[in-house]
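What you see is the complex with one protein chain gone and the rest in place.
Each chain carries a letter (A and B) given by its place in the written order, and its residues are counted from 1.
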Amino acid sequence: MRVVHHPILGDLPKVRQVKIWVDGKEITAHKGEPIAAAIAAAGIKIHRYTTKREEPRGVFCGIGQCTDCVMIVNGVPNVRTCITPVTEGITVETQHGAGRGGR
Amino acid sequence: MREVDLAVVGAGPAGLTAAIEGAKRGCRTVVLDMNPRPGGQLIKQIHRFFGSREHRAGTRGIEIADSLFHEAASAGVEVMVEAEVYAIHDSTLEVVAQTNEDSLVLLSEEATTSRSRPLSIAARRIILATGGAENALNFAGWTLPGVMGAGAAQTMINLWRVLPGKKILMVGAGNVGLIISYQLIQAGGEMVAVIEATSRIGGYGVHAAKISRAGVPILTSHTIISASGESRVERAVIAKVDASWRIVSGSEQELEVDTICIAVGLHPNARLASLAECELCYSPSLGGWVPIHNSRMETTISGIYIAGDLSGVEEASTALEEGRLAGICAAASLGKERAGDYDDIKAIEGRLLGLRSGPFCQHRQDAKQELIGIGEAQCPKQ
Partner (left out) sequence: MSQAIESPSYPSQQELRNAPGYPSQKRLEKGPVVVIECIEEIPCNPCEQACPQHAITIGEPITNCPHLDEDKCIGCELCVSQCPGLAIFLIDLTHSQGSASVAFPHEYLPLPGKGQTVRAVNRAGEPICSATVVRVQNPKTNGQTPVVTVAVPRKYATEVRGILRPGR
């Protein structure tokens, strides 16, 4: 959910929108925001499933330190979505395990 | 290889002030930061800071960040974002970073490409200002999506303007937990409760009073037992703890929440310092393992300085001061001194002493004193 009105920060400024593809679904994102913010705004919480127990994981630290939020971006696995900005047309996939087909 | 006088890692309050002081003294200075925007955690601090006029108290962190960008730009500091430093070769103080094609920016628009390239910089002095990292907390369900650092939630709402959940439980009633609870309410979230395992609120009473009158219950002597839900947080179970930290049986209660924020302290983000073979020591008051440094902020590795939360988890106001101190001292070690440096250093030290006094902060002054004492013995002599 976007925070549109804010008592301190004011209204959400108009920014250029970009389209990204998340697990085959088109999502509208704001230029310059990280992938994690774009997919959180779309209500998506699960970024990946762990290798051994296949447990879901989401954002934990939000600033690039913990690697919990990694996903497959443009075919590249283990991309930290919290510090990787969206760009027009990128594909983002939920990552399973190490994200290279095998586990 | 690119050559600079001063390479600063981290563009938060400490890194930026260090770079500013270095550049003002004629050092060719570059700041590297892995995030898409400079400013560190300042750019999500929408509350007014405490402190004195010298620390721009009463000013919001976001405004302090803006004025630092301005100051850095006019001092000629170059800031690279999306530039992650992953190695420091100590023999020549070579900084190796992974950067994006267009990540060279001078405090302007964010980088736009994602083509990575490695970059090596030969620096005569390095200042590490890599900040702190949030501590995790282990309980049943702690890895479920929806359990996140309080700082992560703050980044989401104030920087990216996305509310991570609607009904939120905050674990930890230190200043971070209290302030971020307030900001989550401001962003439109509902704070179901703030819980705190110790018997008293750790943060400032004024922050607690703020969220209390907003209707948020602050439950001391309470801990989280579990988070559960179908692939995401749907509820939490909390319970009372007694004086020996045992769960009081029968006191469990279930809360319907979709987000659980963890605010149980931070630790110095010392990975890069450790990689550079700076010696660390353990200081509970400063948040854990912290690089040993002397009064000039130099570590046990000659030429590598530190500042800010990396040198002990404190506040942005102390980071701003320590950064300036590190910048002045690093420049001085290159012979780039300025008339008045001595007075500036004394003034900074005086302000740091003020920030580290009082019942909330004196323990940090003591810990810092101890750390510097070790540093004076172990760090290279000037």
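Note that in this section a contact is a pair of C-beta atoms (placed from the backbone, for glycine too) under 8 Å apart; a residue touches a chain by one contact, two chains touch by 3 or more.
If you're wondering where the values come from, they're calculated on a predicted model, not measured in any experiment.
Shown chains touched by the undisplayed chain in the intact complex: A, B. Within the whole complex, the absent chain has one touching residue among B:Lys24, B:Lys44, B:Arg125 or B:His207, and that is B:His207. The chain that is not drawn here is touched, among residues B:Ser221, B:Asn269, B:Ser283 or B:Ser333, by B:Ser221. Between the chain not shown and the residues B:Gln253, B:Ser274 or B:Gln369, the one that touches is B:Gln253. Residues 5-8 of chain A touch the missing chain (whole complex, contact as defined above). One chain is missing from the display, and on chain B it is touched by residues 47-53, 57-60, 185-186, 192-193, 199-201, 204-221, 253, 255, 354-355, 357-361.
FYI, only the chains that are shown with their structure count from here on.
Taking each chain's centre as the mean of its C-alpha atoms, chain A lies 23 Å from chain B. Of all the residues in chain A, the ones that touch chain B in their complex are 1-4, 6-9, 12, 32-34, 37, 40-41, 45-47, 55-66, 68, 74, 82-85, 87, 90. The part of chain B that touches chain A in the complex is made up of residues 34-36, 41, 46, 60, 62, 82, 84, 110-114, 133-134, 136, 143-149, 151-153, 155-158, 160-164, 166, 186-188, 231-232, 269.
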